[in-house]
Structure formats: C-alpha cells, structure tokens
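Missing here: one protein chain of the complex. Every other protein chain is in place.
Moving on, here comes subunit A:
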Amino acid sequence: MVMSGVECNFTWATMSRLMKEYRAIRAQKEVALRPSGGESGAGADGDGEDSLRAWTATLEGPADSPYAGASFALDLEVPATYPLAPPVARFRPRAMPHVNVNYETGEICLDILKGEWSPVYNLLYVVQAVQRLLREPNPDSPLNLELGVIMREGDLAAYRGLIRYYIQQQ
C-alpha cells in the first residue's frame, strides 16, 4: 500500500504515460498486473497520482518448471524519473526461491531492470520478463548462491527438490 500524504513528484509526462499503460493493462487479461491500492484506488480519471506509483503482479509458476502450481506476488515501484529509469521490481522477502532472486530480500537480478533498461519498455514488459526468468534461470549471475551452485553442478533433482521444499515451507 502507498502511504497517503506522500507528496507526489511525477511529472506530467510520467503521469500521462502511466495512465496510458494503466488503460492498456486493464484491457488485457493475460497478466494480472494491478495498482497496489486496488481498482478503487486508481481513479478512472487519474486524479489519484500516488495510486500509480506502486503496482502488484501475480505470477503463476510455469507448468514445466519447479514453480508449477504456486503463485508469487511481484511488487513494482515506479520512480519519479520513469520511463527514463526502470521500475524497481522485487518479490516479497523469503517467498521466491530462484537462482537470480535474493531469497531474504526478494531482490531480482535481471539486466533490463538495471543497466540494460530502455524507456521503450513498460511495466507489462517487465512482468513478462520476470515471468520468463522463472522458466529460464540464469546461473551466471546468481543472487541465491545455494541454488546457483547446485544448478551449475547440473544436479537437477536436487535443484527441483530444494525449490519445492522452499515453496512448501510457506
């Protein structure tokens, strides 16, 4: 939830782009990406500027991955300089066992969220990229060393088992 009373410093351009994205995202059904404040928080006329600052997406674990059957909340925070700067995307702490996700903090290691960001990307694209990351983990830049080592060793049974174990712990 966004704290109320926080001064909003979105420029007109940022706000206008976010409103366009909001309408486009509402029109499609594939990815569940909504402002964190809920539908009521984001006024249809866009007067609730703060409400477009924080977004939450629900990712379903891909069927052919160890994450099958589970769902994960992905939080997006839009900076004031968006779209020149990328949104900050993170999973909830201690909720996502993944090679490229810091388990304790939920921080995600994904190039397009850092140096490879480009302003032609949008929030939906970020969510889809993270969804792809669930299917295609990258052991070359691990934030979860435990899983990274197991994956590099090629022990797929241990890799799947550990992830299933973490998920069942919740």
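What we mean here is this: a contact is a pair of C-beta atoms (placed from the backbone, for glycine too) under 8 Å apart; a residue touches a chain by one contact, two chains touch by 3 or more; residues count from 1.
The rule is short, and it goes like this: contacts and distances are computed from a predicted model.
Candidate names were "Ubiquitin-protein ligase", "DEBR0S2_14972g1_1", "COMM domain-containing protein 3" or "tRNA (guanine(10)-N(2))-methyltransferase", and the UniProt protein name of the unshown chain is "Ubiquitin-protein ligase". The chain that is not drawn here is touched, among residues A:A68, A:A85 or A:A158, by A:A85. Summary of contacts with the chain left out: across A:A27, A:A63 or A:V120, the touching residue is A:V120. The set of subunit A residues touching the chain not shown comprises 13, 16-17, 20, 81, 83-85, 115, 118-120.
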